[in-house]
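Just one protein chain is left out here, and the rest sit where they should.
== chain A ==
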Amino acid sequence: MNGPHDLGGLHGFGPVAPEADEPYFHAEWEKRALGVTLSCGAFGAWTIDESRHARENIPPAIYLAASYYEIWIRALETLLARHGFVSGAELAEGRMLEKGATPKRVLTAEMVPAVLARGGPCDRPLDTAPRFAAGARVRTRNVNPATHTRLPRYARGKVGMVETVQGSFVFPDDSAHGKGENPQWVYTVVFDGGEIWGEGAAPGLTVSIDAWESYLEPV
């Protein structure tokens, strides 16, 4: 979707403001927000792609004004309600009103080290050969789906070169919407700065994205 999350090339946000000796958390609630988000992710009720799409669907004016942990919490509330774990009425009242859905698992303190160490690999074997080889010239498709995609707007309809065939991975555009994993080959595709930004592009700049096969067509 062409949401507020797709920020590459936008103007007007001012300088980057790195903070010297930045703490990992700027408030106690950020710690809880991280932990609650990861704990609920462990339910196994939604994919990382569905959670990213929930964040992208936050209204633009709110998204751009929010800290990242606020974005996480707003999206988490949406996911919990969508999957029947917490109702809107419960969120409004701040207490449990009904039991709700039962998750596949509840993350306990003892489980945390193993769960974090395992992560969530999303490479999947494919028995078809990659369509493109390293060195191939490709054009990204010019598409504007209202649904989830990982093809950023700035890199649509652009000609680049396949640098590396990275393996086969869950296809987020389907996975975000409960349509299955449908893995595809993923390629690192590199573009000249001028192809993307045109006149006035920074000299000596190249930009790469990691693109699923269906984002690409041969040139």
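Going forward, a residue touches a chain if its C-beta (ideal position, glycine included) is under 8 Å from a C-beta of that chain, and two chains touch if they have at least 3 such contacts; residues count from 1.
We adopt the following convention: contacts and distances are computed from a predicted model.
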Listed names "RNA polymerase sigma factor, sigma-70 family", "nitrile hydratase", "Cytochrome b" or "ABC transporter ATP-binding protein", with the criterion being the UniProt name of the chain not displayed: "nitrile hydratase"
Given A:9, A:145 or A:178, the one touching the chain that is not displayed: A:9
Missing-partner contacts on chain A, residue numbers: 5-11, 13-19, 22, 24-29, 31-36, 38-40, 43, 52, 55, 64, 67-70, 73, 76-77, 80, 85-86, 90-91, 94-96, 99-100, 103, 106-109, 111-113, 115-123, 150-152, 154-155, 166-167, 169-170, 186, 188, 190, 196-197, 202, 204-212
